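Take a look at the structure set out below.
The complex is shown incomplete by one protein chain, all other protein chains being positioned as in the whole.
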Amino acid sequence: MTTSATMTAPVADELGLDMAALRAEFPMLHRTVHEGQRLVYLDNAATTQKPAAVIDAVADYYRTCNANVHRALHQVAAEATALYEAARTDLAGFIGAPETECIVFTRGTTESINLVAHGWGDAILKPGDEIVLSEMEHHSNLIPWQLLAARTGAQLQFIPVLDDGTLDLEAYRKLLSGNVKLVAITHMSNLLGTINPVREMVAEAHRAGALVLVDGAQSVPHFPVNVTDLDCDFLAFSGHKMLGPTGIGVLYARRNLLESMQPFLGGGEMILKVDWRSATWAEIPHKFEAGTPNMAGAIGLGAAVRWLRQFGMDTLHRHEAALTQYAIERLEEVPGLEIFGHAPERGGAVSFSLDGIHPHDVAQFVDQQGIAIRAGHMCVQPLIRQLGHAALSRASFYLYNAEDDVDALVAALHKTREFFDHADG
Amino acid sequence: MTTSATMTAPVADELGLDMAALRAEFPMLHRTVHEGQRLVYLDNAATTQKPAAVIDAVADYYRTCNANVHRALHQVAAEATALYEAARTDLAGFIGAPETECIVFTRGTTESINLVAHGWGDAILKPGDEIVLSEMEHHSNLIPWQLLAARTGAQLQFIPVLDDGTLDLEAYRKLLSGNVKLVAITHMSNLLGTINPVREMVAEAHRAGALVLVDGAQSVPHFPVNVTDLDCDFLAFSGHKMLGPTGIGVLYARRNLLESMQPFLGGGEMILKVDWRSATWAEIPHKFEAGTPNMAGAIGLGAAVRWLRQFGMDTLHRHEAALTQYAIERLEEVPGLEIFGHAPERGGAVSFSLDGIHPHDVAQFVDQQGIAIRAGHMCVQPLIRQLGHAALSRASFYLYNAEDDVDALVAALHKTREFFDHADG
Amino acid sequence: MQMDDLYQEMIIDHYKHPRHAATLTDEEVLVDEENPTCGDRIRLTATVAEDGTVSDIRYDANGCAISVASASMMAETLVGRPVGEAREQIRDFVELMRGRKEIDPSELGDLVALEGVKNFPMRIKCATMCWHAVEHALNQLATA
Partner (left out) sequence: MQMDDLYQEMIIDHYKHPRHAATLTDEEVLVDEENPTCGDRIRLTATVAEDGTVSDIRYDANGCAISVASASMMAETLVGRPVGEAREQIRDFVELMRGRKEIDPSELGDLVALEGVKNFPMRIKCATMCWHAVEHALNQLATA
């Protein structure tokens, strides 16, 4: 199976990536689907596969030092706590956080954003305050603000998406002249692939007195992201989209924000002193980690981050950029195929329509040929509707994908095209 | 190591449990601590160890069918979704839930309770409404209601704990004559071991027009719990305390409640239709599962439940009850040892003080002899203070513990006693 | 390619030439149902004659091949039947899709082509949506 990888991977070669060796580390890439076909996994924006290093880190935790962290002083608990906190340090380093305590473990991007909406938004926002989002936000960076707006009377404003899939930055500047308290913006669109100029947008928001939350679900896994450099106030991302286990993610926030924010979930280990009718809170980050955390998840995510570091996020980005370029060229060969998103800065999520064939039929057809792509609204319903569709198809890449995967997809799409064009009752 | 298990396990023998074979399935029980000593793990109320069946279920998920559930129609996603939903069915069966859709996956008990406080409480409670808790509630079943009370103006009332560690049910009845909207009560105290008469308490609460949330963190893992029989409105519990992975738990609620409740977290997959400034919600339980769930966690918890079923929860309960009885008798031999909690109905969590020796010193001493127990406030600060202490020690049991573990603890406590009595500078 | 299981010739035929499809005016529409998750949408109208038979079904369906073909076959199957029988047929079809019922293939007529859908859990909704829609339309006509 993996030998095919070596056939067409000029980009990988150039970057010194040994695709066969790399794929060998991912057990899932060795399974077959639909009667022995190699699995061509192109749904990485939804979730990525896991290298053995991560699977083993999780299993080893359960086998060798499983205990509840922070709560007990016996040996196993001390080991578990040390591993859990070491994972926090790994994550802090990975995103260039100035302090380890600024890393809060959550279930994922969605919980991280909801935490900010409750812990920061409920206390701060007043009727008439504005939250600026963009039209390319994932539901997870949209619904929490809709709910917050309903609770507080704040207003949502949207930065329009231009025809090429970039944000209308002029419109953004105008919006900033309003009473904006928060800008919540995705770093990379999971639909259009657009990479937004977050660094500049943060600077402008700060000049206007607004804080900025960056949805890093599609950026942190794919290219170097440094919170100190971006100067953002909040960053949310998910472990499962970057080789990590399910059920773990991160909220980074500035120390002063975390310290002043209200806790979100109440429960064990987020407290300092508890009376019957009142309580005081633990230090950050523990104030935001009520209840038993996902220890195995955090430790597995730490392992994922260390695994990624052996390649470097820059290599990963260059590999994906080249592959995406290749994919776009090849896809455009397919008759009736239209790609959405042509930003000059874009990552490896390529959404498309195939004229006259519903995306679900497309995905089903290519799946039958061993190729996993996504079809649907990709959790950006309002934007998809605005583009004149109810659903699209999407191929999205990760480090272990190469030209052979794209070639397989393109061949399958040609077959799909033929089937629907020629089949007739 | 495991051979010692066969030496003293008359209760297990009687129940037909082969302790050596059973322990052999738990990799953690084969590790040693502090220079080759067998790990005697008695911190099960904090978190339990995992059998190979659970560790493998998690790893196998990552190795063979990892994909984002519900979102894609490719083959791997279909398999992942089927496994995830099968786990939901397993959990529904395990607690006798009438319908699978009444099972919401959360991170654990703490998130489950917070979900109810927000999704139900915020919409329903008015100033002057009352929430009845007991004085033995874990912080996770106390702080969320304190926060809710602060948000809504509702009042908290507490059922007193009597000297023997049972609840003052007369006082409970009196409290119910108030304007009570919710009773939130633990099924079993993690400090005193008391098993509360939840079935009767639910009936009385319902007669008074109040709903009942049962904190099942210490009951669902240890004895048969059936929501239909209890007739409770909400039940919260954690996977990691019942052989399952970390980062996964359950909220059970009646269908009509789930349907009328507001969503808690906003994000992907909990929506039906999304516009820029408003949205409608998915069917239950998905309405409450925003974002990518902990798939591996849920699937691992399903495996845990199936593993437990081979013994039956009744056997587990009888084993633990007999072991607890034995433990109490043996512990009382230690000079100056006082046990807290003497309810006639009690489970396997035994808290104690050792006259003149701080619980942290006790725990540290016995740890050095290979025995993991807990010392601290066990997340029930106000009750511990009321008992005249700031901290206690606690030993808590699970299926894989036997008399040899208790014997080891008792011997270690004797040594601790001697050290502190005789050592002198 | 094992797609024949799902995309049988019959399905493609109905998809490309949907029977009873029509452009409906807003006034005509009895039910308008949408599955925003996949973008399937059906606007539908039905008439029940004096004698209690389903005399007409017309619809405007937007969706994948499975959903459009299913609407086409649904209309063809139900038009002309007594309402009670139509309801039974609807129930049977939905149960068939959910894998809760076996039906003798000879009784299914063209619908037999949709039987394969039950092996694709993610697509079952595509096939059943229009059947739910027509059921809702019949309910409306009954209470009107």
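When the chains are written out, they are named A, B and C in that same order, and each has its own residue count from 1.
By definition in this document, contacts are C-beta pairs under 8 Å (C-beta built on N, C-alpha and C of every residue); 3 or more make two chains touch, one makes a residue touch a chain.
These figures come from a predicted structure and were not determined experimentally.
Just list which of the chains on display the missing one touches.
A, B
Hey, which of B:R151, B:R306, B:H389 or B:H414 is the one touching the hidden chain?
Answer from the full complex: B:H389 touches the omitted chain.
When the complex is taken as a whole, what residues of subunit B touch the one chain not shown?
Touching the missing chain: residues 34-35, 357-361, 364-365, 368-369, 375-377, 381, 389-391, 415, 419-420, 423-425.
In the whole complex, what residues of subunit A lie against the chain that is missing from view?
Counting over the whole complex, subunit A touches the hidden chain at residues 72-73, 77-78, 81-82, 271-274.
By definition in this document, only the chains that are shown with their structure count from here on.
Determine the centre-to-centre distance between subunit A and subunit B, using the mean Cα coordinates as centres, and give it in whole Å.
One centre to the other, that is 32 Å.
Please tell me the distance, in whole Å, between the geometric centres of subunit A and subunit C computed from their C-alpha atoms.
Those two chain centres are 38 Å apart.
Among the residues of subunit B, which are close enough to touch at least two other chains?
In subunit B, 72-73, 77, 271, 273-274 touch at least two other chains.
Quick check on subunit C: which residues sit in contact with 2+ other chains?
36-37, 120, 123
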